[in-house]
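A single structure is presented below for examination.
Complex shown without one protein chain; remaining protein chains in place.
Labels for the chains are A and B, by order of writing; each one numbers its residues from 1.
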Amino acid sequence: MSQKLIKIPFEEYMSPGSVACPGCGGNLSMRYTQKALGLNTMIVIPACCWSIIDGPTPSSVNHVPVFHTAFETAAATASGIKAGLHAQGKDDTNVMAWAGDGGTFDIGFQALSGAAERNEDILYVTYDNEAYMNTGIQRSSATPYGSWTTTTPNKKERPKKNLIEALAAHHIPYIATASVAFPDDLIKKVEKAKSLRGTKFIHILAPCPPGWKTPPEITIKLARLAVETKIFPLFEIEEGWRYHITHESSGIPVGQYLKPQGRFSHLTEADYETIQRDVERNYKILKMKEKMSKEISAMD
Amino acid sequence: MYDPLEDENGQPRFAVSTGDMSWNKTGSWRYMRPLYDNKIPPCTVGCPAHEKIPQYFAYVKDKKYEQAWHIILEDNPLPGVTGRVCYHPCEAVCNRGDYDESIAIHNMERFVADQNLKHHIPQSFIRDKHEETIAIIGSGPAGLSAAYQLTLLGYTVTIFEAAEQAGGMLRLGIPEYRLPREVLDKEIEDIVRLGVTIKTAIRVGRDIGMDTLQRDFNAVLIATGAYKSWGMNLPGEELKGIASGLSFLKEYNLTGSAPIGKRVVVVGGGNTAIDTARSALRLGADVTIVYRRSKAEMPAVPEEVEDAQREGIHIRFLTNPVGFSGNGKVEQIRLIRMELGEADESGRRRPIPIKGSEYTIDADQVLLAIGEVPDLDFLPDSFKLKKDRLLVDHFQRTGQPGIFACGDASTGPIGTVVDAIGTGKRAAHSIHQYLSSKTVHIPEEPTDGVPFDTLNLDYFQQESRPQERQHHSTQLKGDFNEVNLGIGEDDAVYEANRCFSCGTCTYCDNCLIFCPDVAIRFDVDKHEYVINYDFCKGCGICVQECPRNAMSYEEELKWA
Partner (left out) sequence: MGLVLNEKMKKYFDPETISEIKVIEGTHSASYAVELARVKVISAFPITPQTSIVEKLSEMCDRGELDAQFIKVESEHSAMAAVIGSEATGARSFTATSSQGLALMHEVLHWAAGARLPIVMANVNRALGPPWNIWADQTDSLAQRETGWIQFYCESNQEVLDTILMAYKLGEKVMLPVMVNMDAFFLSHTSEPVAIPKQELVDQFLPPYNPELKLDTDHPHAFGGLAMPNQYMELRYNIQKSMEEADRLIPEISREYARLMGRDHGAQIEEYRTDGADYLLFTSGTIAGTTRLVIDEYREKGIKIGMVKIRTFRPFPSRELREATRRCKKVGVIDRNISFGQSGIFFSETKAALYNSDHHPLMNGYIAGLGGRDVTPTNIREIADHLINSKEGQDLIWIGVKNESKTN
């Protein structure tokens, strides 16, 4: 089979008519995630683009219950919902916190860390568009090195926070990265998360055309390049230590990913080199971790 | 009744949703419109018969070989023939060639044809019924293709063929080890079964006059090919043992035997030369080919040249005869070395003799295969010729009312079986237009194929093309068994899948999968994707992620 065919569940759990921008990776992330979760699901949405995308009262683009909550509370509210359902014997319902990178890496990190440490039986998904988009493209700790935002008018000097590792340190059953360019991989991960009890965390890179200053049609292209350049590798971590790369990045030069994006337009060849070097190193570390965890597994 | 959702004024009592967002017609945001827009692949353009290659591949993927065959039959009634002898210009322009290796389209065609050797072209292919009758002169691929298409259009067709058997050069020229006669017979028989009458052993101009045909038929198509061999006008050319390669082939192909020498020299670099040489080899001779340019300029199909060399034929490149000698019968051939100069009008570098480089080799038989021209003596002088061929316009019209020409006899793309099939098809449509009172649209012929750089290669991986199986004989003498054996089923299915299907939707679902706005669905009944323009925001992701450029993106204003 020459074309890599993508197969995803047919059923849709979202209506059309969402107010997401054309080409929004966040909208697509939700569409895929719900395909894996199905109707026995509740979604908690803190402040983020998705608080708008879901629709104004009295409408919701989602066909499952949605609870809008304050910016920093996604994980805590989801914990409460789970507890409330548990108290009523409805343990099989998937409770998903659905937050932007700001609501996850930054202001919501405390609540997320708390929930993860308690190993709440929730799925926490962050659709990461690498800035506070809802408020007009301000930097977050998920904004990558070199990126322009309205609050880093020159460029961001610090690297993106490695949240995955921070979560791995919580020893939760399941952590994964996912991409809208790999919907089958994404859905498989959500399905796996759904089958596990305890805290599951999925980090989806979700390109944002207005925020990244890119034409809407290349959303998928960029998401794929992020993976293939090793900038955003696809992998999962079980129990905080068993690493497994789910798609081997082909190692395209980072420039191919960065150049089409307006937010990186000021970068120089020297910047590309710096980024390339970091990316290579990080990927090596990831590969070593995968290897190490395999070796440790074999010892057991 | 207290409604928890709404108060008496229909206002939400709480900030609670009561429905989804499908009221919000985001289609109004759109300024670019994606649409499904299948386009012609380069292979189809490159194929002179314009076979719908990715379309029939789609059936091969599902192992629906009869349907695949039916798609080919729309454009070519002789796939078993072309699948063996076509020089496959489609493959030269195949986009896959720019990626890894071009698709083995040629072998695919053969595979499909071979799967259907037991099937016949269904009568249901005949779409219409017309009173008019048409005479076709010549039963080569051009005449057969035209006869077939005209029959499907509903006309009554009679072919007049000078030879004892139908098939033209397919039978007279091309040797059996390349085209087994069962295959040729089967495909001609299929055409006859549809209702085409072939009158063999009738030479127009000798047995029946052009005027009679013009009188008795509503239209006449000249498809007499080119079988008059060029001479070289060299000293000693009249010696016994010197003949045209084509006459040698004809004799062997029609009778099963031909006089053969011990040391045979074949002059020329085209398919006739190679076929002559390899046939002579199979009759037991020691064969040398003499060709005035280098290997790169050889008009023969490279694979054939390779095969010839592998079989032990010695080729003297950059060499040309300057004369023959012998005692009543040829005994020696005098040769001169050549070098390549400036390019000529064919684009190939002109061979120039190197002074003083002459030398002599022994030969007891010399077969000249330096080109053939049509024999159009049976036509009155009123017909215009160009470079010995019958001058026709793009619609294969000769300028004489009701008289058309195609294939090697006429000007235009000539020299190959598939060109003959292509021009025969075009002639059929022209004749149909001529005969219909109403205007008939001659199917537009594709000119531009989907360019390679418009494909989205993210979904493909590099894969190699399957190798054709071959029959290699240790004892070549007398072995006229087919050498090339095509590809097997696994390879065919693999290859159908390897094809990018440039410009032709394969229902891979990418558009539907990647639409962020749930605006695309698949209509199972119509078997097609439907874009809901009420909601499509025009982001263009579907167009971008279509791997094969089967969608387009147009300014919305165009649709306003």
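To be clear about the criterion, a contact is a pair of C-beta atoms (placed from the backbone, for glycine too) under 8 Å apart; a residue touches a chain by one contact, two chains touch by 3 or more.
For clarity, every value in this text was computed on a predicted model and none was experimentally measured.
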item: Per the touch definition above, residue among A:Gln3, A:Thr73 or A:Thr143 touching the missing chain; value: A:Thr73
item: Touching residue (missing chain; options A:Ala87, A:Ala270 or A:Met299); value: A:Ala87
item: For chain B, residues in touch with the removed chain; value: 4-5, 7, 11-18
item: Touching residues on chain A - with respect to the absent chain; value: 39-42, 44, 51-52, 54-60, 62-70, 72-73, 75-88, 90, 93, 110-111, 113-114, 117-118, 120
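Keep in mind that, in the parts below, only the chains that are shown with their structure count from here on.
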item: Gap in Å, rounded to a whole number, between the CA centres of chain B and chain A; value: 52
item: Of all residues in chain B, those that touch chain A in their complex; value: 5, 12, 15-26, 29-30, 458-461, 463, 497-500, 506, 508-510, 513-514, 516-519, 532, 534-535, 537-541, 543-545, 547, 553
item: Of all residues in chain A, those that touch chain B in their complex; value: 1-8, 12, 14-20, 22-25, 27-28, 31, 55, 57-63, 66, 180, 183, 209, 215-221, 224
